[in-house]
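The complex appears here minus one protein chain, its other protein chains still in place.
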């Protein structure tokens, strides 16, 4: 089934396996007239590159993107933009053993059940390298949103028990620590925690948070295609994400209506809300406040401890995974979260354009 | 935009407003040959009917479903099944005042921003009555799943701080208390809590949990159409849901890889997992364990306390909402959660049928 | 599979069988703010009603449409519009015999092969009554197009060998003869031909032509979603249509490039073409000329001559179909062609809105 595409009007289709010839994405439905060069995309890819710190795998993957179509004289033409990143650093021999058994926490078993067999090299299609296509496509979505005055920003909110403190929050700090945490002090503590985890051949989880600023009210569809429903799918579709929250999220279950409702007021220029418990949507449609959402990410399933599992001969065995693996996924997932949100928000903005006849007349009757 | 449809192969399209002539759904893509009568659907609708207890609105809505097409001699024909529930109990005069202002926590403001105006009677399309179409369509999905040996079951997990205790868990109890809680003792405590809330003209939130049993391994698509990603969209698309979890959910952020990984073992007949932290999916594909997921639901936004808001003349005003409203959404949302999960699981099973050539040959080469 | 929907942004979903309780359509994605009442739709349905002339079946079907949702205070709200036409005149006993055999030229056999059985009453879902939903939905599309200055007009071009002559062409005449031919003289000749056909218990075929005026240049997508490709699907999806042409159609195969190319010229105000062999599209995108297309429609398969076929016991038998049937489909199909074109053109206009950043800014940056 054609499940490798995301989006309705602005749609990406990703392809590629960890140890195949490359990975890539076709971006279809990008509006014409957007300035675009490879550097616009590369800077996003660089944020998910491995080998940037002690907490990401020491594999050196250059991940250099090339634009193969859809851009002419520096501008998008409206036709599909094909982006490719060739695989250069993959060492297949590291992975040959895993062909014979099912790694706990990985998709080895489920791929075999679905397809009858699998490309076992480095996780194949279920590898984290699959996200390169998302990030490359989402970088273009972010570029279009920028033209409309909208910014999307994600960061590491928590690693284990270590959570960014609002009093220390400093977005500039995000890009200066290897954990992408906008709080230098907490980042330091989290680094120590991760060092301990890694020494203990274990792995840790955490939370990525994403904020969208500048989104006008009225974006999103009222029933199945709610803005928050699509954001939820966007984030849970990222491997390792096990929960999604918007606004107050799980805390609404113990809140009261009188606390949870955000009251409206007129500030002289427009309508605002006194609070933002909702996280920026009402009835699935943006309300003009910041969108605020979180993705909860499980610990890296590749750990270096002995684990029990089953091999292809249905024997119960003990295994020790080898190779190069991050002790935490969150910091490299931040840019994936950010770009998936950008893709979703832009697509819903384009979908919304025809919601009333006045908008249609703005385009056709001028 | 066409946002009122859900599903790819088994697809429902819902319609209807709270105070229009009726609400309904067209179920397209239902396989031929399923026994179906109105009672199969009615029993699901009865579970979301108001007026069943002190905690649901005293409005009497009969919500009688009629099948208009797609069934012949007691069996589905494979062509679209049109279901309609006429509105009978709606009192428009209760709602006329809300035309002039924006209720906090409701979609009044966002509908106006999107469409230019709104059907303000009883929430119009954003009313809880919108879910009738989902439940009616999902009842049919559940009937098809039953033919394949798969059951979907949801219940109230928490109301406020009151959470079902695993030692008291008794699914039979679910249908004998008005809160749909499978734990009589906790249900009693929650009822007292809700009585206090209601006397205080406030409202409460809670959690619905859903379990799918009997799903074979191998269902779900590996990238954007992950089974869990679609379940997440399904549940967050229900009005008032602000968070989604699968398996250990948010707790994975503080877990370790060695605790969170579910080890495989061969039990003599097939491959199982020692634990189910994952909640039944690996890499977005079912692993043969139970699917376990939760939806976090906000307190009813309609409360009878005085609230601040803005009217259509951009004046800051205080309002007191009148009418008949539940002090809690969760118990009536349980069946909506259950049917949205049924729709999603069935659709992904149908999508998966062509995942490998052996399956295709089973259908075409014998 | 969900094959009862048509359109991407402006999408209709039809349902209903010939002898079930009714037929209908849900129109999803209609922009808010369009004036709409039942009469707007009824006048289109009346054009396909049977019993209007000697050449359409004497069944009296009132086909009264009711709007169940999506319209408030006389205007579309942007939410789904549910339209229903209850079946009132169906006589099931006329059709009981056909349960046992496969009528030539009908879908009886193919439905059984696909679904395992069929609703055999009056053709069930493959009845011409299926088009009521298309016409009702398309009437709304035509209403939206009208707001944008675009008109869609279809008529009978040919019946058998009798073809409208360009020197007699008079669109006003279309609605004053029972064959919907815009040429009174040819219509008279065609009537005589049909009388002979009918007396001979046979049936005839013909051609419907459709012209779209006022469509701006630039509508349509360049590769798979070409405007003409979608128009082709729209018309061939109508039962009994066996060929589609745009512009010069089949005649291009014997033309020369120097004759077939339409030269551009500037007329002082804008760019026009000296000729319109292309029928209004270049590279799948509208060029600002009239769209001109034709659907070739087969003779009614229900004829009163003895025919050979097979029954359910695999016996070769001779049959004589009974019942009430038109000797020609074309006149009643004209409005189906017209509304399918309206649906297609409107949907592609809405799809096109985001084709370049300037259009997007018109909607969001003012």
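By letter and in written order, the chains are A, B and C; residue numbering begins at 1 in each of them.
The rule is simple: contacts are C-beta pairs under 8 Å (C-beta built on N, C-alpha and C of every residue); 3 or more make two chains touch, one makes a residue touch a chain.
The model shown is predicted, which means the values in this text are computed figures rather than measured ones.
Colleague: May I ask which residue of C:18, C:82, C:186 or C:203 touches the chain that does not appear here?
Modeller: The missing chain is touched by C:203.
Colleague: Which of these, C:53, C:151, C:260 or C:276, touches the one chain of the complex that we don't see?
Modeller: Among C:53, C:151, C:260 or C:276, only C:260 touches the chain that is not shown.
Colleague: Considering the complete complex, identify which of C:5, C:18, C:177 or C:339 is in touch with the unshown chain.
Modeller: Here the residue in touch with the unshown chain is C:5.
Colleague: Sort through C:43, C:213, C:305 or C:322 and give me the one touching the missing partner chain.
Modeller: In the full complex, the listed residue that touches the missing chain is C:305.
Colleague: Pick from C:158, C:177 or C:339: which residue touches the chain that isn't shown?
Modeller: Missing-chain contact among the listed residues: C:158.
Colleague: Pick out which of C:28, C:63, C:183 or C:221 touches the chain that's been left out of the picture.
Modeller: C:221
Colleague: Of the residues in subunit A, which ones touch the absent chain?
Modeller: Spelled out for subunit A, the touching residues are 1-5, 7-11, 13-17, 20-24, 26, 28-29, 32-33, 66-70, 72, 75, 77-82, 84, 114-119, 121, 124-125.
Colleague: Please identify, in ascending order, the residues of subunit B that touch the omitted chain?
Modeller: For subunit B, the residues touching the absent chain are 8-10, 29, 31-34, 78-79, 144, 147-149, 216, 222, 349-351, 353-366.
Colleague: Under the stated touch rule, tell me which residues of subunit C contact the chain that is not displayed.
Modeller: Those residues of subunit C that touch the unshown chain are 1, 3-6, 8, 14, 102, 104-107, 109-111, 113-116, 125-126, 130, 158, 160-161, 197, 202-207, 216-226, 228-237, 239, 242-250, 252-258, 260-266, 271, 274, 278-279, 281-288, 296-303, 305, 307-310, 314-316, 351-352, 354-356, 358.
Here is the rule we use: only the chains that are shown with their structure count from here on.
Colleague: Taking the mean of each chain's Cα atoms, which chain ends up nearest the overall Cα mean?
Modeller: B
Colleague: Looking at contacts between chains, which pair has the highest count of C-beta pairs?
Modeller: Greatest count of contact pairs is found between chains A-B.
Colleague: At what distance in angstrom does the C-alpha mean of subunit C lie from that of subunit A?
Modeller: 44
Colleague: Could you state the distance in Å from the CA-based centre of subunit A to that of subunit B?
Modeller: Each chain reduced to its C-alpha mean, subunit A and subunit B end up 26 Å apart.
Colleague: Pull out every residue in subunit A that's touching 2 or more other chains.
Modeller: Those would be 8, 216, 222, 351, 354-356, 358.
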